[in-house]
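Here the complex is missing a single protein chain, while all its other protein chains stay put.
Chain naming follows the written order as A, B and C, and within any one chain the residues start at number 1.
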Amino acid sequence: MVDTTQYLVLGAILFCLGVAGVFIRRNAIVIFMCIELMLNAVNLTFIAISRSLGSIDGQVFVFFIMTVAAAEAAVGLAIILSLYRRRQTINVDEVNLLKW
Amino acid sequence: MGLISTITFLPLIGAALVAIGPREKSTTLKAIALAVTLLTFFISIGLFTGFAVGDGDFQFVEERPWVEGLGIKYKVGIDGISLFLVLLSTLLSVVAVAASWADIQKRVKEFLICLLLLETGMIGVFVSLDLFLFYVFWEVMLIPMYLLIGVWGNPARRVYAAVKFFIYTMFGSLLMLVAILVLYFYHGSSTGTYSFDLISCYALKIPLSMQIWLFLAFGLAFAIKVPMFPFHTWLPDAHTEAPTVGSVLLAAVLLKMGTYGFLRFNLPLFPEASVMFVPLLAGLALVGIIYGALVAMVQADVKRLVAFSSVSHLGFVVLGIFALNVEGMTGAMLQMLNHGFSTGALFLIVGMLYERRHTRLIADFGGLSKVMPVFATFFMIVTLSSIGLPGLNGFVGEFLILLGAFRTEPLWAVFAALGVILAAVYMLWMFQRVMFGEVDKEENRTLKDLSLREVAILLVMAFFIVQFGVYPKPYIDRIEPSVKVVLKRVEERTALKDAGRGEPIKRVIFTQHEKKQAVQE
Amino acid sequence: MINYIWMVTLFPLIGVVLNGLAGVKFPRKVTGAIGSLAILGSFLTACLIFAEVLRLPAAQRTSEVVLFTWIACGSLLVNIGFLVDPLSLVMLLTVSGVSFIIHIYSMGYMAEDEGFRRYFTYLNLFVFFMLILVSANSFLLMFVGWEGVGLCSYLLIGFWYQRRAPADAGKKAFVVNRIGDYGFLLAMMLIFVTFKTLDFSTVFAAAPHTLESGGLAVTLITLLLFLGACGKSAQIPLYVWLPDAMEGPTPVSALIHAATMVTAGVYMVVRCSVLYSLAPLSMDVVAIIGCLTAIYAASIGLMQNDIKRVLAYSTISQLGYMFLACGVGAFSAGIFHLVTHAFFKALLFLGAGSVMHGMAGELDMRKMGALKSKMPWTYWTFLIGTLALAGIFPFAGFFSKDEILWDVLQKSTVLWAGGAIGAFMTAFYMFRAVFMTFHGESRVDEQVHVHESPRVMLIPLGVLALLSVAGGFIGLPLIEGGNRLKEFLVPVIALAGHGAAAQHGAHEAGFEAVMMVVSLGVALAGIALAWLMYIKNPAVPEKLSERLSGLYRLIYNKYFVDEACAAVIVEPVKNGSLFLWRACDNKVIDGAVNGSGAVMLRASRILQRVQTGMVQGYALGFVGGVIAVLYIVFAM
Partner (left out) sequence: MEQVLFWICGVVSIVFAVMMILKRNPVHSALCLIVVFLCLAVSYLLLGAEFLAAVQVIVYAGAIMVLFLFVIMLLNLDDEVHSPGKPRMALIAGSSIGSGLILLFLLTGGVFKALSGTRGAEKVVAGNTQAVAELLFTKYLLPFEVTSILLLAAIIGAIVLAGKKG
């Protein structure tokens, strides 16, 4: 029987990789993917703990997280699309209009 | 709806009327504004006639609960001190509307609304007997003045001046708000009921340490408004950049709120602290007198010169107040009114010059008294009144102040009287450079003399200037009882001896038998 | 009739109102008439009151007429009222009489001046204030007249305001007067603190037992009052404005700077004789300053070439004599000299005016000469005036000046010597002026068509000449009852009785007669010297001036007083206030205010740098925040 800590560690590692990806990569879409990765890492921890607690609530939460992730992905990609259409680039560094 | 409430809120209704009125027909708007201010003035004369002369306490008091929960009441009333200030505000509002007839072209509607709001604010400050209500009106009065300077001022540095004026006053009044709240909570804790009512606050026994801080907080707000020496730099800017009407009202009424505040709040509420701070404030007043006069001497801009002269005149008023005797304080009250008329008239005159020549630099003028003789006579009368020539209004107030100051501390009077000489120097020097000498500049040759409207305005001011100088008795009889009430309240709890004579606090001078008395005390 | 005293002051006021407001359309004649009639009205009323007072016995001659309360505040009660007593009556008569004559004169003198209406309004206003000053019943009301008179002298000196010099002179006069009034103001406050009132009657009645004689209070009061008097009557420290005041029209100089306004200081000192006699120190100060001024002003007068400047300095010198008299306690002698001086000095000024009128505005004596034949009437009246001023026997000047010198001799021979030197110099420079203008060869350049003045100007000269001659007889020395003026003034001056040096013993009379001859001799010597230098051989003055060129230049430039006072007072005050404004107001206070604004700005600019625009930078912030929170929550 695989105990929960291992799953938690796996989730943590994935989450940190997601965070690293967000910082390192320039491309907006890849950053977006890393965020999806982070979300999944969280799902993993949710399910691991829900199993260890023996209640289904965790899984329902994961379900909701997935819907949110889907919505977020849709809107995010739409934003990236319009960003590209306006600025012809999705390199995060060049999108710094809010700079002082 | 008592007499005072009608006077206070009539201009507000007037402002609403003007707001509804047609935007393009500016003359109808001005007519409405003039009608409203005239009506307010005539009603306020009712105050004067109905005033019981000998009684020093508050009259025409109206009290209605406003916010029971917090103990805030809508309480208004006047006594000898605020009676004439209310009359001054109503009268000068009429003069202001009349003077701005030709002067203001753009956004006339908003201008008139600001003016009427300002009038409500002014009267409200003088009549409110509830600390919270007082603070509300104090802030209400600030905004229209800011707009007057900021929008209709002359385009050069009006925004700077308006912002400076606003921040200066706001800074002071915030401290005052804190002090009001401290007073409120102390009132609550010591008497059980939480209330902002001024009269009940008078009865409070505040420990000296707290009194000092409260006195300083209130004092700072009023010192900025007066303006006293270190806090006066906003005045020249505000005056030079404000439109004529703006600086008339600013000089004639708004400056008096500071000195009125000292008389209404600082002295009665914190007597021990007041007595303690007398040397400091008298010192600042003296510095203000001499400094104001000296700096006025070297100004190249007429309005700035008059502004600094106001600093000097109001230094006299503060000196009068803090002489802490009947003559000094009555003289201070009179001088407030005199200053209102003489400096108000001076600004009107400078405004008329500005309307014709669009410049305020003394160097641009010269030999005007040949070109505009009627203007010259009015300008001469007003200059002499602001110098304090006996027979005109400046002298009575100034002499009483000097007398009061001399009784308390002879040295004060010696320095303050220097201000009288300096006043003559800078006013006459300015008068000579503007009016005398030959007409060397081409534009000065074709200036047209005063129009009928302008003559009417200046006639009103000149009438009061002369009337105050020749027969000030009706004013003194109404002011003195209230001043005595304030003085008695200060005397009860401080080392000062009997109220009437207001003997000098420290030492008695000169006469043998009075020396013997000093030894006994 | 006494309680119509306020009519005396009301007439000029009516004149002012009529001429000033309604007079715009009146022709010149009417304006002049209104002005003169107003003064005539007050003069006649004064005479009626004078006659009525004369009938009263000596004791009840002082009475007070109160109109209404002016200021009633705290323990200060001042009401508008008039004091009718011998002293104020003498002054009323002199002021209204002389000013009436001068009004007539100026109808001719100012005939073609375009400011005619304005001139008469100001003149009437001046007489109004002067009459208030003279007949006031309290110090404060006198102060009203005091400053009012200062105002009118400012207006009249600067009458021709187009030109820069009169405007400056007017301003200078007003400011210097204001400095004097500063002293008066402080004295009033001191009096009020001591006596709780400002009314003359109560103050003078209470003075002897309230103030200890010679004490600090009374000395200070009297010295401050004297400072006020110096300001008004142009004594040593504050005389600088009078010579410049000659910029005004000549009748103005005659009225204000000879007859009336400048004497206000003497009147005030005499009115407060009670206080002064309580303060011996102040009396000495008054005497010394009077004597010094007499000599100093006479010395400057020696070298002046402008006829009006000569008369101006002689006025200062004569005022010095009056103060000298008051200083030694001979108040009535001071008043007597004041009255006679009013007559002959007004005469001299009007004479100079008619010379100017005839010479088309020429004032410099070096461009005159031998006008005797062309302007006989002016010459003879001018000569009478000069004789009176120099103090030659039958004329008024002799009696009044001699009485002063005699009373001074009682007190101290040093002061008498000063007075005598002054008299010598007066005689010298007055006759120098007469010889240079009327005698010798004519230095008048051709195109100036010299003509005698019109009759309307000559009649006043005649009347004044008559007064200069007859004026002396109201104060005849030696003969019993001769000095009617002194008896008349006794009730007012008697209050200060024990101070005055009036012990006329029998054997004294002979000594006094000798002294009269001595002073006459001094005056004649002065005339002889002047005749020697300017008629016999005119070359002498040039030779003299080369040899003593240093002294000559010093005196000629009026001891450089004007330049000195400009450098010592005016410049430092101007630079000081410039510095005050620039450094203190702009830099310090405004600097602090704007500085706080700037600090706010700089602080916000630093914070701005956080907005880098890098999205990932913000993300980094988030993560950092999360880590910190987690750390705190769990690890702590």
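Everything that follows uses one rule, which is that contacts are C-beta pairs under 8 Å (C-beta built on N, C-alpha and C of every residue); 3 or more make two chains touch, one makes a residue touch a chain.
Everything quoted here is computed from the prediction, not taken from an experiment.
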Subunit A residues touching the omitted chain (full complex):
1-2, 4-10, 12-21, 23-27, 29-30, 32-34, 36-37, 40, 43-44, 47-54, 56-57, 59-60, 62-64, 66-75, 77-82, 84-85, 90-91, 93
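In this section, only the chains that are shown with their structure count from here on.
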By mean Cα position, the chain sitting nearest the middle:
B
What whole-number Å value describes the gap between the mean CA coordinates of subunit A and subunit C?
100
Cα centroid separation between subunit A and subunit B, in whole Å?
68
Taking the mean of the C-alpha atoms as each chain's centre, how many Å separate subunit B from subunit C?
37
Could you please specify the touching residues of subunit B with respect to subunit C in the complex?
164, 168, 230, 232-233, 291, 294-295, 297-299, 325-327, 330-331, 367, 369-370, 384, 389-391, 395-396, 399-400, 402-404, 406-407, 410, 413-414, 417-418, 420-421, 424-425, 428-429, 432, 435-438, 470-473, 476-477, 480, 500-502, 509-513
The subunit A residues in contact with subunit C across the complex are 19, 22-23, 92-93, 95-100
Which bits of subunit C are touching subunit B when the two form their complex?
68-76, 140, 143-144, 146-148, 151, 154, 158, 161-164, 167-168, 170-171, 174-175, 178-179, 181-182, 185-186, 189-190, 192-194, 210-212, 215-217, 220, 573-574, 576-578, 580-581, 584-585, 589-590, 593
